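A protein chain is absent from this complex, but the other protein chains hold their places.
What follows is chain A.
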């Protein structure tokens, strides 16, 4: 395969996401301009101008009309997807670490960092109620007493939010009662990323403790572990094959002290069920910070510390490959 390299960021990529149909890729980086690209040819559609700091997270509504970004400049911003116009600025006390639209696109949530004496909180806004956004009064504030939230996604049916914490915990937070429903601690280092499978029946967590783990969404029952020899920054489940892809590499702060050969910057493909690695894709010059599958499963993208997003379209051999067991 010949990957398309998207070079629209000046600093390391923090998150990439496809929209529902997969024709657009949304990328954000530690520079202040999130970008949107056509996935088919890598053409840049535009960028969202307004942030004044690193953008940690990005999400797009199901109908690709609105984009949500959370940044270290203590704001979470809502954008019009088509024109790049800023629709709303939600001011926070600390940096926004993760954000997301609910499935219906009617509610949005973001989580804030536990710094400067402020607690880590999840804020939930109802987008339909314009007074909430204009008055900066979230519909719900869920405090996370224990540990900082480092990754968060909506659970199915918008009933709860699945959060990954700095101490390795994964929790369910009920949206209506603000209660912590379930909490499991399978990882012993911070969780860098949580992604759901296409039908949301499973979630995969990527952790700094060199593993990615698969959980049943509803119960957070630990099902599979994918072991590597490097911190895992991101993991995604293929929508069509029984595969997962893991992106990672040694920590960014150590990268300059070693060569790319031993930096382990390749994306690793594991079999979902057998937990065994069967393939690797090289290319990045730094650790991979985010991976995402195209919703049709025929391509995937990875964004790295080197500031590049690489869009890989699988060769037919990938689909012919059968895992031997």
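Here is the rule we go by: a contact is a pair of C-beta atoms (placed from the backbone, for glycine too) under 8 Å apart; a residue touches a chain by one contact, two chains touch by 3 or more; residues count from 1.
Following the convention adopted for this analysis, contacts and distances are computed from a predicted model.
Chemist: One chain is missing here; what is its name in UniProt, given the choices "Eukaryotic translation initiation factor 3 subunit G", "AP complex subunit sigma", "GTP-binding protein" or "KLTH0F11352p"?
Modeler: Matching "Eukaryotic translation initiation factor 3 subunit G", "AP complex subunit sigma", "GTP-binding protein" or "KLTH0F11352p" to the record, the invisible chain is "Eukaryotic translation initiation factor 3 subunit G".
Chemist: Hey, which of A:11, A:44 or A:180 is the one touching the hidden chain?
Modeler: In the complete complex, the chain left out is touched by residue A:44.
Chemist: Pick from A:8, A:70, A:190 or A:249: which residue touches the chain that isn't shown?
Modeler: Checking each option in A:8, A:70, A:190 or A:249, the one touching the absent chain turns out to be A:8.
Chemist: List every residue of chain A that touches the chain not included in the displayed model.
Modeler: Considering the whole complex, chain A reaches the absent chain at 1-8, 21, 23-24, 33, 35, 37-38, 40-49, 63-64, 82-84, 261, 266, 269, 277-283, 310, 312, 314-315, 317-318, 321, 324.
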